[in-house]
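Written below as structure tokens is the structure these notes are about.
Just one protein chain is left out here, and the rest sit where they should.
Note that the chains take the letters A, B and C in the order they are written out, and that residue 1 is the start of every chain.
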Amino acid sequence: MPQGIPLDQAILDKHLEVYHDLHANPELSMQEQRTAEVITGHLQALGANPQPCGGTGVVGVIENGPGPVVAFRADIDGLPVKEDTGLPYASTATGRLPDGTEVPTMHACGHDTHITAALSMAAHLVANRQAWSGTLVLIFQPGEETAAGSAAMLADDIWQKIPVPEIVLGQHVSNLPEGHIHTRPGHAMALADSWRVTVHGEGAHGSRPHDSIDPITQAAYMITRLQTVVSRETNPSIPAVVTVGTISGGLKENVIAAQAEFTLNIRTVDEESRELVLSRIRRILEAEAAASGAPAPTVEELYRFPRCYNSPELTPQVVAALAAELGEEAVNGEADRRMGSEDVGRFADDLGIPQVFWWFGGHDPASFAEGTPAGGHSPFFAPEDTRVVRAGTRAAMAAVLSQLGN
Amino acid sequence: MPQGIPLDQAILDKHLEVYHDLHANPELSMQEQRTAEVITGHLQALGANPQPCGGTGVVGVIENGPGPVVAFRADIDGLPVKEDTGLPYASTATGRLPDGTEVPTMHACGHDTHITAALSMAAHLVANRQAWSGTLVLIFQPGEETAAGSAAMLADDIWQKIPVPEIVLGQHVSNLPEGHIHTRPGHAMALADSWRVTVHGEGAHGSRPHDSIDPITQAAYMITRLQTVVSRETNPSIPAVVTVGTISGGLKENVIAAQAEFTLNIRTVDEESRELVLSRIRRILEAEAAASGAPAPTVEELYRFPRCYNSPELTPQVVAALAAELGEEAVNGEADRRMGSEDVGRFADDLGIPQVFWWFGGHDPASFAEGTPAGGHSPFFAPEDTRVVRAGTRAAMAAVLSQLGN
Amino acid sequence: MPQGIPLDQAILDKHLEVYHDLHANPELSMQEQRTAEVITGHLQALGANPQPCGGTGVVGVIENGPGPVVAFRADIDGLPVKEDTGLPYASTATGRLPDGTEVPTMHACGHDTHITAALSMAAHLVANRQAWSGTLVLIFQPGEETAAGSAAMLADDIWQKIPVPEIVLGQHVSNLPEGHIHTRPGHAMALADSWRVTVHGEGAHGSRPHDSIDPITQAAYMITRLQTVVSRETNPSIPAVVTVGTISGGLKENVIAAQAEFTLNIRTVDEESRELVLSRIRRILEAEAAASGAPAPTVEELYRFPRCYNSPELTPQVVAALAAELGEEAVNGEADRRMGSEDVGRFADDLGIPQVFWWFGGHDPASFAEGTPAGGHSPFFAPEDTRVVRAGTRAAMAAVLSQLGN
Partner (left out) sequence: MPQGIPLDQAILDKHLEVYHDLHANPELSMQEQRTAEVITGHLQALGANPQPCGGTGVVGVIENGPGPVVAFRADIDGLPVKEDTGLPYASTATGRLPDGTEVPTMHACGHDTHITAALSMAAHLVANRQAWSGTLVLIFQPGEETAAGSAAMLADDIWQKIPVPEIVLGQHVSNLPEGHIHTRPGHAMALADSWRVTVHGEGAHGSRPHDSIDPITQAAYMITRLQTVVSRETNPSIPAVVTVGTISGGLKENVIAAQAEFTLNIRTVDEESRELVLSRIRRILEAEAAASGAPAPTVEELYRFPRCYNSPELTPQVVAALAAELGEEAVNGEADRRMGSEDVGRFADDLGIPQVFWWFGGHDPASFAEGTPAGGHSPFFAPEDTRVVRAGTRAAMAAVLSQLGN
């Protein structure tokens, strides 16, 4: 493992500007054209040979003699959230949803800090080539929020464009004090599946239920029955969540509709639990349709977030490097699993190589005095700019160096 | 149609004693040994050639020259109810349920009045042979309360023991003023089905629901889902009732049982509705088991009350005769259908002949001043003895004569 | 009662054209401007002193000496249905829903036949003043489909604009053979109530149900619980329907929404049952919210269709007149109650006077050979033009004359 590289204030200052620019110009998932251009420009300046991959994704490579090939992934998309931080560099941008609706956009999940930290880390490594050896692969992934981006990059033959890495590293900003790190070996986040369920019935006048197969009543019984998947069918010690996020059906209060629709969001913590939960949901949906004398509902998979599995062997190694850089007390390497989801896991799983993924904080510690600050996806999410750029750079650099040669 | 036969006070007085004796000695369904002996004795005295039929049932025949063959059916069983009327001839008898339990018994449904009125009517006809012609067949049926008696008499080849009738008449006492009659053409009462549903699951420790297929939760979802049969699947204008009368399951609060059981009582108003309701119930039970990943429940038919269908052609004829005897204002020939059940209908339906069945009152009209008196199955059910014997005799006689020759 | 007035073929021919014109130009509820102008023109030609009332409603009066004051009401609005009859006079018109959406419109409920028959009947009476005496009041009511029109006319002081009648008559076309009539004394149609129920919860991320009060799950339990109102709480012999016609909630499958909404359509057959059903629904909604730890839902009354109560005394009189005109076998004066709804009843109930309302057929009898033709609210609803104008005129005239003086 190479020795640490000292922080370079000039590099940090420059990337603070990069951060402000990215923050002010968020783009929605799979539409990150401007963002990709910005990244490409910086990678070219670093001599990292940028290439597009997976639509608006970008990959770059920094070779530095023999040694390990280490991939570092940063996701780059913003969210349809109207920023309400009051920051001087706050976003006023808009984007278009897939259905064409124009909506305000914001880097409400902090992917701008991920891009900035990755570029800043890379700039430090380029400026300190004597301090390490091997190859650093940079993966700027679009569309994390929709789980589409990692799949798109793999479909675009990412491993043909860059050297095949031995490990994938990645980080996500969290509402923690500057320099604090949370991670854990094994399953770090939840697997997530989203389905659209179309419930079939037969319409009739509202006064003639016997002429109908009432799809809204059917959907209601489905939803009450789905509660048993978590309450009775899964091991109480293995978390699972089955949420009905949306429902719609019927056009007029006095007409029984011919169909209704709801969407499911399903969180599980490992593949075994996932298969069990999905199969039980499907069984219940089909049986409840049968109870109504209706055909089985149409189930459409909207997206699937893969597992986010940290190497049991290498996570402690990376944790040790982070602790050495940021302080033992700031680094929690056995944090609780989070029930949120990420699609970074597809890269390492595609190759069968290890991954280490962690959360880092960039907030002023004093801001916790009055409670935890607003978290990701909030219109008020606002890590402190200088802190988050510095902390993200340090964490990325320490982790990457722990896996490269010296 | 023959002219009416005047009431004979001596016959009425004699049958008032019969009534007191029967009332004091009720017997449970299909155990009416003493009752059958009493009936047999009276039929012998009338020269009606009594024969046992269907266990504790009795049939008799009174022939009187050429003419129609008219059957009159009276049911004879008591109920496991502890009499609380305070009458001098109140029952203190007990009987044994099928499981051996000894219970108080009472003619709480008034079948003692049915026997008495039938015997009294027959005595009047025997004493007035000049007033009619044809054949009167008397059917004293056991076990009406369990719907077992009519089936038992048919299984015992009743039509081999007596002349095959052209019509079946019958009556039931009700809490109406003396001499009041309610009936209706078509379906007069509900069809009733009772089922025992055994829900199958798999047991486990109460802390390990994921190792079980929880039968009590399954039963609960079945019961909530069964509500839709009446609320959504039947025509709102065609009454139906699905009642879960009993439920049981589990031995210990911290153990998930392997099975649970509930009983259903299902009321419908005609065969078409019955088939629809039963098939929907079965569909829901099977689907809810499937939703639990369990085998289909075991459904055992406990009993089935048939339709009680009054001839649209002949009911108005009988109603006219009753009105002539009891007064136009006392007879309602278009009364509401009742959701209770009766098994008399099997006799006429077995032969494909018409039936007319009606309710008659034997209460003191003054007793309605403070509200409707206690009805059937109540420990307080108490028509007035002289009134109910007289009213039952008159109604039976008017109806029977309307169908015999003169 | 006056003698009948013979049909005048010239009047019928003229009104066939009126019918074609109205059918081709339907207007949505409370927007019947053109229709009102057409009606006004015809009333002026009849000397009936037309006046606007209740927005797009029109009233007229034809005085003919001393005698009873009889009101005849016809409703005039079309429906947002795209006509698919292929008739030469089919509608291609459009209208705007309250929310501004442009939609195809059609006289899919046959109110064009009601206007035409009323005008044709009035023309016959004006042409035959020697045949009757008294006052005929004509009420052309807008907005029947939304139950808004009768209320609007009453709010606009209708009884100040026209002589106060002694009876209100009215008719509705049905898919019956020409000249057939269905009606019944007492409650002829259902009372209907429509509610919008807004279910309150608290939003959260889809992976954190414990931070939420999930409104969609709450709504699902409300809907399954509402089934018991019909299945367990109402008298099985008294029809009631509780339909959830629409439901909506949530914007994103992985977010638990803060609220959900559904609409109820409730059918009952008399005021007592209505109060019982509504109070039970409200009780269940509030209790289910409490079960979720949520505030009671917001319940907004969308509209209320009043009772449609036919005079027990006068309905047989009108039925007799209709039978005399159309044939005994064509007139069913004891038809089943219909579970649909009408707002005509407000007029008579406002004054405490009797009402008689009936359904009449205008289809070719031969069209029933292959099953019942399409009914109201269908895009295929199409009584035969000459038949329906003739039948509506005859029925209206016979009924009106039965209540006027001679």
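In the analysis below, contacts are C-beta pairs under 8 Å (C-beta built on N, C-alpha and C of every residue); 3 or more make two chains touch, one makes a residue touch a chain.
Keep in mind it's a predicted model, so treat the numbers as computed, not measured.
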| item | value |
| --- | --- |
| Residue of B:Gln31, B:Ser120, B:Gln141 or B:Thr224 in touch with the missing chain, whole complex considered | B:Thr224 |
| Which of B:Val255, B:Ala296 or B:Ala320 contacts the chain that the document leaves out | B:Val255 |
| Per the touch definition above, residue among B:Ala188, B:Ile213, B:Leu264 or B:Val344 touching the missing chain | B:Leu264 |
| Per the touch definition above, residue among C:Arg280, C:Arg304 or C:Arg338 touching the missing chain | C:Arg280 |
| Those residues of subunit A which, in the complete complex, touch the missing chain | 224, 227-232, 236-237, 239-242, 267, 336-337, 339 |
| Contact set of subunit C toward the excluded chain (per top definition) | 207, 209-210, 212, 214, 217, 221, 224-225, 228, 231-236, 280, 283-284, 286-288, 290-293 |
| Subunit B, residues in touch with the chain not shown (by the definition above) | 190, 192, 194-196, 205-209, 214, 216-217, 219-224, 227, 241, 243-257, 260, 262-265, 267, 302, 339-341, 377 |
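The rule we apply is simple: only the chains that are shown with their structure count from here on.
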| item | value |
| --- | --- |
| Other chains in touch with both subunit A and subunit C | B |
| Closest chain to the centre of mass proxy, which here is the mean CA position | C |
| Chain at maximum distance from subunit B, centres defined as averaged CA atoms | A |
| Approximate Å spacing (C-alpha centroids) for the pair subunit A, subunit C | 55 |
| Intercentroid distance (Cα basis), subunit B paired with subunit A, Å | 70 |
| Two or more partner chains touched - positions in subunit B | 224, 228, 231-232, 236 |
